[in-house]
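In this view, the complex is presented without one of its protein chains, the others remaining in place.
Here the chain labels run A, B, C and D in written order, and each chain numbers its own residues starting at 1.
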Amino acid sequence: MADPLLQLDGLSKAFGAHQVLDGIAASIAPGEIVGLLGPNGSGKSTLLNAISGFLAPDGGAVTIAGRDITGLPAHEVTRAGLARTFQLPSMPTRMTTREVLAAGDVSAGSARNMLRGAAQDQRIDQLLEMFRLSHVAKLPASALSGGQKKLLSVALALRGAPKLLCLDEPTAGVHPELRSEMITILRRAARDGTTLLVIEHDMLFIRQLCSRCIVLDRGQLIADCAPEELEKNAAVVEAYLGKSVEKGKTAR
Amino acid sequence: MIEVQDIRAGYGDGPDILGGISMHAHAREIVTILGPNGCGKSTLLKTVAGFVTPRAGTVRIDGQHAEAVPIHEKVRHHGVGYVPQTDNVFRTMSVAENLLMGARDLDRQTREERLDAVMAQYPSLANKRRRKASALSGGERQILSLARALMAGPRILLLDEPSAGLSPAMMHDVFDAIARIRDEQDMCILMVEQNAFEGLSISDRAYVLNLGKVALTAQAQALLNDPAMERLYLGGAPAE
Amino acid sequence: MSEFLIHVAAVSCLYGILALALNLQMGFSGLVNFGLIALFGCGTYGAAFAHLWGWPPLAGLALGLIFAALMGLFFARLGARMSEDYWGIATLSLAEIMRLVFTNEQALAGGAQGVSGLPVSFAGLAGQGAGLSRLALYAALLAAAFVLCQRITRSGFGMALKMMREEPQLARALGYDLGRMRAIVMVISSLMAAVAGFLYAHYLSFVGPEQLMSHETFLIWSMVIIGGIANNWGVVAGAFLMQFALAYVPFVKDWLDMPSDFVAATRLVIVGGGILAFLIWRPKGLFPERIGGSHG
Amino acid sequence: MTRTTPALATLLAATTLLSAPAALAEITLGAVIPLSGSNATPGEDQRRGIEIAVKEINAAGGVLGEPLKVIVEDSAGKPQTAIDAARKLVTVDEVPLVIGSYSSGITLPMGEYLVQEGIPHLNPASTSGLVRNIGDSSFSMVGLDNVSTEFAAKEVIANGWKNVAVLAVNNAFGQGVAQEFQKHLEAMGGGVKTSVLFTGGQPSYRRELQQLEATDPDAYVFTAYGTDAALIMQESFELGLQEDAPWYSILITMMNKDTAPEFKQGLSGMDVGYLGAGGEGYAATYEADYGETFLSAYGGYAHDAVLFAAKAIEKAGSTDKQALLTAIRALGDEGFTGATGEIKLDANGQRMSQPYLKFKVEGNDLVQMD
Partner (left out) sequence: MIQFLIDTIIRALDLALIAVALSGVYSLIKFPNVALVQYAVVGAFVGMLLQQAGLPLVLALPVSAIFVGLVAVIFNVLLFERLLTEGSAIALIGSLALSMILSAVFLLAFGPAAYRFDLAVAPAMRVLGARITVHQLSTLAITVAALGGFAAILFFTRLGREMRATATNKVLASASGIDTRRVINATVFLSGVLAALGGMTLAMRGSVSIDLGTQMLLPVFAAAILGGLGNALGAIAGALVISAAETFVTNTNFGVLTGTDFLFLPASYAQTASFALLVGFLLLRPSGLFTSEVSRV
């Protein structure tokens, strides 16, 4: 394996007495598409927050492309090449889709661009087209459907040409048509060299897209395998279905 | 006991989250609502409960219109109990106080009796009756929340993901408790659940939602034996 | 043109600049600043110090701008860790501290009695010339401030500000350094407020701590809320509307033969009532924000 | 379009108001005095003085054959409001002369504005030494602090109080009094242990009083207005400060009216003489019109300012600014007798001689000592 793009070493986070992340260690190589799985409350979103700088981890380290980004604020993590989306993308009510896309280019926020017009029209038109959002370009972004918001947030995340894109449930609540659109877009991004880390519940999606899965349960990494092997993995089946659980066997 | 007809609902000026849903649930029945994140499960439960007023359609409880009845009235006058998903206890208050909150309208004697009954039923709570709820474990909180809802003696129980964040062992305890409540108290239970297999194993019927619509409805056993469940429990649309 | 009309129009222009500054903070960036008057005060006291120390007036302007930039940066720094209502209270406190210090330190710009006798700009011109020249200068500066604000809010930076205002979480995920953006916005708008303060000092010929009362901040708030939050045209209109409304209260008093407390009370009612009425019945103001204003 | 309608309507209405001119041929003067704010009591007294003066003049046939009118504006005790009010008087009402205001903090900036506009200014009440520097078209009808504090310092020494604590209101007037008083007292061999300046309008002055008390003075010397002074006296009584050492008030009439008798027993002080020779008529009219005695010492000066202005206009023969200024100077040179005695102005346009009176409190009233 090449030098890992993302390296997690013993990442931990607790809320009060509740250990949400318990020494997560994993690595992702450039170009991989990795699924991040686990039942509700297993710590997936917390892990994403800890990686992307929205939460300072209590312990451990996060390295991206050889650079230690542990504890850096979110915007610096993003500038280091890691983009992310949110599970429930909430969008501005007083900006249009087009304006949101214009703001998606982070260089807009520098003082140099203060007096320069916002819309570099062509590039934004292309994006709107590519993400099937042209017809809603002039609507307030908050008025988009859940699926359109997810597409918009992926479009925003991809604008900065990130090295690693972390997606939090990109297809949940997305209409089937847009869903296949989303898969196409993510595939293309991967082909263009973006590494993907995807939280997803939809196994179909995982199988279609991911080459590898890592599975969390109660803050611990319990599996790291190909998607096909998930069903055979006793720990995963237990975590998800609780099928073979016998009392007393559970951890803690 | 619960009858929902063609409801549409959403938040603020946002789009419809529920795009015309009809469903029903009877006494002595556990009905589970399944579906991927963002499909509208919780919104449906909240609309039935009265946190969200539907934009169109009707919600009937015992045959009476109840679309515009806020949750606190439903709890007090329509025999409804509601257990939220997270944040389901009063953290700064003791276990006993939490339980008493569930029995506001009862006279002192009934209240004490129910309290004793609950304590007898859930010994884990009895040991901690003076402890603050914030000191309880996740499973204990879930049980406490359930017990709190039962204190008022409801006939309908609305549960929002009772297994969220619980270990399998605790989850078993909680689901056992829920099934017992149905059997012993002839309760009508409407439950939103992520954990499809566990949820279905105690349910009578289920609705699967997708994108704000009912995608599938069936007997729980039938769904459990459906080979498509492997995909379903992980949230995929069963239509594929 | 009546001289009084010129006077009111001139003051309206200065308040228009203040309203634009507040709009940049509050309307576009979501910064609930209740201490705006302190930034204005940097300008007035810059002028006062220059006068006291015998410096040329323009040196006072430079002084005021430096004070204002520093104060704006400090405000922004405070805002980094607070929710918006806490920040509002903190900025209000800072403005009050400034007022109390200037009230009590006689060695510092005369204490409560302030500094009077500042040269009035264009005082040498005869007749209405002085008034009209001032009006022209203020109007030109207002127009410049307006163009600046318009350019900023329609630029990519403006989009970023709106993103910060509405979805700070998302903005951070996009790589925006919100602290830096807050600092930039605060400095720009502080400088605008200080320019208005400097001109005001050389218009009134007097600088005193009474000018820093928090009511003055709320007057500017009323202009923004009534005119239309996040609409540059709107807030300038709001500034003129409020100034004219307030300036004519004494005439209404004469007309209706009301007691003298009427004037002070009516001003409070116009400002407070204006804010409340608009918040309740027309929260977007007379000229609502144009969504999608940056294109098409 | 509909959006702009209310704004336009307001503007239109306002402009209509503006353009309605005073149709009657009148001689109109302006006055800016505190009718609201913490100096509302002396302000009201000034307003009464002005009212009486206008009545007197009009009863005697007016000025230059026209009826006299004084437009009274509220300063609200704020420089900004006062200047705006003066601006309105000058630019809208186009008065040839403005009288005002009460406290020096207001009079100074307003006077400077008037000087810049070239409008004659008569100061009827402010006694800060800084008033002298306002400008050459500004004139004072009242003597300034350097004179009054010297009088007070002499009194204090004469009473045998060597070391005193000074309490003064934190404004231009109070600051001036405290500084001047200290200067004079020290020149006479006394000393000021501490000078505390207080901000008016507080619900309690315990803190300031305790600061004074900590210095253990021979006497407390203070100057304060109206209701603030009333509370100070009440609290000093409550705290027992009045048992420890005597209290002496500079410009005692400013505070006497509002203070309840039980809190000011044994209080003494000084003030400007508010009645000169020939002032009895004014006092009688005042009591007849308002059913009470003077609210402060300053009504008489405002009254005299109006008489002085009217006489100057008569002298000038018109309301032309230059002619009026010349007339004022001439009148100041030759002297003019009003209710407060003879008003003669020095080269700076300030009143030269000023009667001062010693007072002590008896019951609720001030009794003049010789």
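Just so it is clear, a residue touches a chain if its C-beta (ideal position, glycine included) is under 8 Å from a C-beta of that chain, and two chains touch if they have at least 3 such contacts.
What you are looking at is a predicted structure, and each value in this text was computed from that prediction instead of being measured.
S.K.: Which residue, D:Thr194, D:Thr326 or D:Asn348, contacts the hidden chain when the whole complex is considered?
M.R.: Reading the full complex, the residue touching the unseen chain is D:Thr194.
S.K.: Which one, B:Ala27, B:Met93 or B:Ala179, makes contact with the chain that was left out?
M.R.: B:Met93
S.K.: Tell me which residue among C:Pro119, C:Gly179, C:Gly272 or C:Gly292 touches the hidden chain in the full complex.
M.R.: Reading the full complex, the residue touching the unseen chain is C:Gly272.
S.K.: Using the touch definition up top, pick the residue from C:Ile225, C:Ala245 or C:Leu286 that touches the left-out chain.
M.R.: C:Ile225
S.K.: Specify the residue from the set D:Ile157, D:Met188 or D:Leu239 that touches the hidden chain.
M.R.: D:Leu239
S.K.: Contact with the hidden chain only, please: which subunit C residues?
M.R.: Touch with the absent chain occurs at residues 32, 34, 78, 81-86, 88-90, 92-94, 96-97, 100-101, 103-104, 214-215, 218, 221-222, 225, 261-262, 264-269, 271-276, 279-280, 283.
S.K.: Can you list, in ascending order, the subunit B residues touching the missing chain?
M.R.: These residues of subunit B touch the chain that is not shown: 49, 51, 70-73, 75-76, 81-84, 87-93, 97, 100-102, 104-105, 145, 148-149, 152.
S.K.: Since one chain has been left out of the picture, which residues of subunit D touch it in the full complex?
M.R.: Listed in rising order, the touching residues are 36-38, 40-41, 170, 193-194, 196-199, 201-208, 210-211, 214-215, 226-228, 230-231, 234-235, 237-240, 243, 258, 262-263.
Quick note on the criterion: only the chains that are shown with their structure count from here on.
S.K.: Provide the labels of all chains in contact with subunit B and in contact with subunit C.
M.R.: A
S.K.: Determine the set of chains touching subunit C that also touch subunit D.
M.R.: Both-contact set = empty.
S.K.: Please list the single chain whose C-alpha centre lies closest to the global protein C-alpha centre.
M.R.: Given all protein C-alpha atoms shown, the central chain works out to be C.
S.K.: Based on CA centres, what chain would you say lies at the far end from subunit C?
M.R.: Relative to subunit C, the chain with the farthest C-alpha centre is B.
S.K.: In angstrom, rounded to a whole number, how far apart do the mean CA points of subunit B and subunit D lie?
M.R.: For subunit B versus subunit D, the centre distance works out to 76 Å.
S.K.: If you average the Cα atoms of subunit A and of subunit C to get two centres, how far apart are those centres in Å?
M.R.: The separation of the two C-alpha centroids amounts to 43 Å.
S.K.: Distance-wise, how many Å sit between the C-alpha centres of subunit A and subunit D, to the nearest whole number?
M.R.: Distance between chain centres: 74 Å.
S.K.: What positions in subunit C touch 2 or more of the other chains?
M.R.: In subunit C, nothing touches at least two other chains.
S.K.: Graph shape for the chains shown, where an edge means the two chains touch. Line, ring, star, complete, or other?
M.R.: Graph shape, chains as nodes and touching pairs as edges: a line.
S.K.: Once the touch criterion is applied, which pairs of chains come out as touching?
M.R.: A-B, A-C, C-D
S.K.: Given the complex with subunit A, which residues does subunit B contribute to the contact?
M.R.: Subunit B reaches subunit A through residues 13-15, 17, 36-39, 138, 161, 163-169, 171-172, 194-195, 197-198, 211, 230-231, 233-237, 239-240.
S.K.: Show me the residue ranges of subunit A that touch subunit C in the complex, using the header's touch definition.
M.R.: So the residues of subunit A in touch with subunit C come to 52-54, 73-76, 78-79, 83-86, 89-96, 98-100, 102-111, 113-119, 121, 138, 140, 153, 156-157, 159-160.
S.K.: With touch defined as at the start, can you tell me which subunit C residues reach subunit D in the complex?
M.R.: The touching residues are 2-5, 7, 103-104, 106, 110-114, 116-117, 120, 123, 204-206, 208, 210-211, 237, 240-241, 244-245, 247-248, 250-252, 254-255, 259-261, 263-264, 286-287.
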